[in-house]
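All protein chains but one are shown in place.
Entry: chain A
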Amino acid sequence: MSTEVSTNLPPHPEKATLEGKNKVLGFWLFLGGEVILFGSLFATFIALRTAFGSGPASQELFSLPLTAVATFILLTSSLFSVLGIQAMHRNDLSGVLKWFGITVLFGLAFLGLEIYEFFEYVHEGHTMSSGAFGSAFYTLVGFHGAHVLGGVCWITGLLSKLPKKGLNVVTAPKLYVASLYWHFIDLVWVFIFTVVYLMGKVG
């Protein structure tokens, strides 16, 4: 039975079963909650973004090239996860592994940049306790970074099982939901680079 399912993948395998449908809907509900979570962190950050305390001001702190590179990496990884889902719709297992694998690598590159960035900031006196700006900054950007790390672990876990389990109506919703999560992380980053970095640079 399992071989039959895997060779005859339905057109929309992520929603071919009731369980798959419910999984996708449930995940959207989770994303609705995430919108509120990040929204409240954004509101806090916007309200406190000029309370520099003893730390440096955002205009001198932020480096636009570093943020631009991080943004490019994350936007590109979002494209790769879409290509991974399209490979899944074509029942192309090696394509799924390739595109989601690259997505994970780009996610790791983004995390590396973020860790380097935080190290630099701490050396410049911008810490969690240097002022309300510092607290709000690390809470918001750190929460996003933790989501990226979560996504990297999640997708890696799915990919490690995929060669054995294959593409079917059980594994397809899992991949689809992981790609939704990855796009959502990217969506949050769009607002982080706009509100935190670009608006911080403008002052």
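Methods note: contacts are C-beta pairs under 8 Å (C-beta built on N, C-alpha and C of every residue); 3 or more make two chains touch, one makes a residue touch a chain; residues count from 1.
Here is the rule we go by: contacts and distances are computed from a predicted model.
Asker: Suppose you had to identify the omitted chain by its UniProt name; would it be "Alpha-D-ribose 1-methylphosphonate 5-phosphate C-P lyase", "UGSC-like domain-containing protein", "Cytochrome c oxidase subunit 4" or "ABC-2 type transport system permease protein"?
Answerer: When "Alpha-D-ribose 1-methylphosphonate 5-phosphate C-P lyase", "UGSC-like domain-containing protein", "Cytochrome c oxidase subunit 4" or "ABC-2 type transport system permease protein" are compared with UniProt, the left-out chain turns out to be "Cytochrome c oxidase subunit 4".
Asker: Can you name the residues of chain A that touch the chain not displayed here?
Answerer: Contact residues on chain A toward the absent chain are 1, 4-5, 8, 10-12, 15, 25, 28-29, 31-36, 38-40, 42-44, 46-51, 64, 67-68, 71-72, 75-76, 78-79, 82-83, 86, 89, 132, 180, 183-184, 186-187, 190-191, 193-195, 198-199, 201-203.
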